[in-house]
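Every protein chain except one is present and positioned as in the full complex.
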Amino acid sequence: MTGTGAPPSLRVSRLAYAYPDGTQALFGVDLTIRRGERVALLGPNGAGKTTLVMHLNGILTAGHGTVEVAGLPVRKDTLLEIRRRVGLVFQDPDDQLFMPTVRDDVAFGPANLGVRGDELDRRVRDALTRVGMLDVIDRPPHHLSFGQRRRVAVATVLAMEPEILVLDEPSSNLDPASRRELADILKNLDVTVLMVTHDLPYALELCERSLILSDGVIAADGPTRSLLADADLLAAHRLELPYGFAVPALQQ
Amino acid sequence: MSAGHHHRLYLPGDTPVHLLPPQCKLVAVAAFAVAVVATPRERLWAFAVHALLLTVVAAVARVPAGFILRRMVIEVPFVLFAVAIPIIGTGARTEVLGMSLSVPGMWAAWNILAKASLGVVASILLAATTEPRAMLLGAERLRLPPLLVQIASFMLRYMDVILDQMRRMRVARESRAFVARDLRQAPVLARSAGALFIRSYERGERVHLAMLSRGYTGEMPITRDLSASGRDWGMAAVLPCLAAATAVLSWSLT
Partner (left out) sequence: MHVPDGFFDLPVSVGAGAVAVAGLAVCLRGARRELDDRTAPMAGLVAAFIFAVQMLNFPVAAGTSGHLLGGALAAILVGPYTAVLCVSVVLLVQGFFFADGGLTALGVNITLMAMVTAIVGWGVFRLITRSAPGSRAVIVAASFVAALVSVPASALVFTLLFWIGGTAPIDVASVAAAMGGVHVLIGIGEGLITSLTVSSVLAVRPDLVYGARGLAKRLVLRTAEGFEAPLVAAPATGEAPVGRIRPLLIGGGLVAILLAGVVSFYASGSPDGLERVAADKGLNAHEEEHGLSDAPLADYGVKGIEDERLSVGLAGVAGVGITVLAGGAVFYTVRRRRRHRAAV
C-alpha cells in the first residue's frame, strides 16, 4: 500500500480560499494522502468540504498555499494532466451530466483525453456496466431518477480511469442496495479514494482513515474507528452517528 | 422585436434534407439568400420561382406549412415597416382605395417583403432540419473561428437555463399582478434581468466546472464523423444554383 519514495497521492498545505463574493471558506488546510489509501472527509454543512475538493483537480485555484497531486503541483500549465489523474464526482449529479444522452456524457471525459473509436466505446460500456447502468445508455440523463443519475455521474468519472478518485457525498439519496453496490465498486478499485460524506457508518466501512474538516481547517485526522468512538470530538463538530449505531470496535 | 421566438426550432426527421451535412446546408442557405437579394425587384416571376424552390425543399424535408407560417411571425415588425413605406414614401403618387400611395414606396415595400420573407423561410427550413449542435459543428468545419463557435455553443447551452428561469420569474411577477405598461415599470424588469443573470450564471458555472474537471479544454470532442462527400455538396448546391440561375435570367431577360 505504501509506495516508499514515491510522492503522496495528494498533498495540500496551508490552503486558504475565499469565494469571489468575499466568503472565506478555507483557512489553511493541511493534509497528505498516500498512494492507495481510502480516506473519508467528514464535517458539518458549510465546513468547506466541497470547496476543498474543488481544489484537488484545479477547478478552484488556491488563494494561498499549494496543492500537489502525485508530486505535480496544480497550476495552469499542469491542469490537463491533473484532471487526467484526479476524477471528481460532484455533489449534485445535475451539475455533472450535461450531454444529450448518457452515452455522450460518459464518453465526454475520455474523449477529451484523446480516446477515440473502439477504445472509447469499450470504456463507456465498461464504466456503465460497473455501476449497473448499461441499459440506460441511450437515454437522456435528465430523464433518469436521482439515484440513477448519481450512478451515471460516477460512471462518467470511472470512464476516465483516474489514479485518484474524489467523491463528494456519493451515497446521499441512494437506496440501500445502490449504496451497497457503490461501496463494492469503490472497494474493488485499485485507486486512491477521498470521499466526502455525512454517512459515518459508510465512512467506517470503506475508509480506514478519516479527516474532520470544520470551519475551513482540519480539526482531526486519524483512524476512522477511533475518531468515531470519540463522542466529544463528534459533538464538537456537529457529527452524529445514526440512532442505535455503535462503533463495532467498542463492542468487541 | 424578437417576441416571436419559439423554442422548438428543430423538427426531427430522416429526409434527404435532414441527412445532408450541416456545413453544406449552411452554405446553401447563405448562397440562396444572396441570389434572392440580387434579383431585381421588378421581375415578379423570378420571386415566384424562388418561392417555388423553397416549397419543394419544404415538401422534401416534410416541414409542414403551418410550422413555417407560425415561425414567420418573426418578420412582423418589418412587415409593419414595409406597409408603412408606400404611405410615408416620397416620389410619384397614385390613388389606391382612396389612399395616396408613393409608387417607388410600393416597389420598395414589395422588395423588402419579398426578399425578407424568402430569406426568413430559408432560415426556418435550415433550422427545422438541422440540430443546433450539428449546426455548430458545421460552422466549425466551415472554419468559423473556434472562439465564436465556442461562445455560440455555450450560448445554446445557457439558453435553456435562462429561458426556464425567465419563465419562472415571469410567473412569479405576474402572479403578483405585475403588468409592464410603460417606462415606469422598466426598473422592475431591469431588476429581474439582474437576478436572472446571476441565477443563470451560477447554474451554468457549476456545469462548466464539471466539464473542466473532465478535461474540457474549450472544444467539444468530435466523436461523430461529419465529413461531406462530393455528392452531399452536389445535392446541397441544387437550391442555390437554381436560385442563382433565376437571378441571372431575371437580369438578362428584360
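Every chain is named by a letter (A and B) in the order it is written, and numbering of its residues begins at 1.
By definition in this document, a contact is a pair of C-beta atoms (placed from the backbone, for glycine too) under 8 Å apart; a residue touches a chain by one contact, two chains touch by 3 or more.
The shown structure was predicted, so the numbers you read here are calculated from the model rather than taken from an experiment.
Based on the whole assembly, the unshown chain contacts which displayed chains?
A, B
Which one touches the absent chain: B:44, B:65 or B:151?
B:151
Under the stated touch rule, tell me which residues of chain A contact the chain that is not displayed.
14, 16-18, 20-22, 24, 27-28, 63-64, 214-219
Given the full complex, what residues of chain B touch the hidden partner chain?
Answer for chain B: residues 1-3, 5, 9, 26, 29-30, 33-34, 36-38, 71-72, 74-75, 77-78, 80-81, 83-85, 87-91, 93, 99-100, 102, 104-105, 108-109, 111-112, 114-116, 118-124, 126-127, 132, 135, 145, 147-148, 150-159, 161-163, 166, 180-183, 185-187, 189-191, 193-198, 200-202, 204-205, 208, 212, 217-218 touch the chain left out.
Everything below uses one rule, namely that only the chains that are shown with their structure count from here on.
In whole angstrom, what separates the CA-based centres of chain A and chain B?
44
Report the residues of chain B in contact with chain A in the complex, numbered from low to high.
My answer: residues 133, 157, 206-207, 209-217, 221, 223.
Help me check something: in the complex, which residues belonging to chain A touch chain B?
Counting only chain A, the residues touching chain B are 54, 57-59, 80, 83-84, 88, 90, 92, 95-96, 98, 100, 104, 107-109, 111-113, 116, 120, 156-157, 160.
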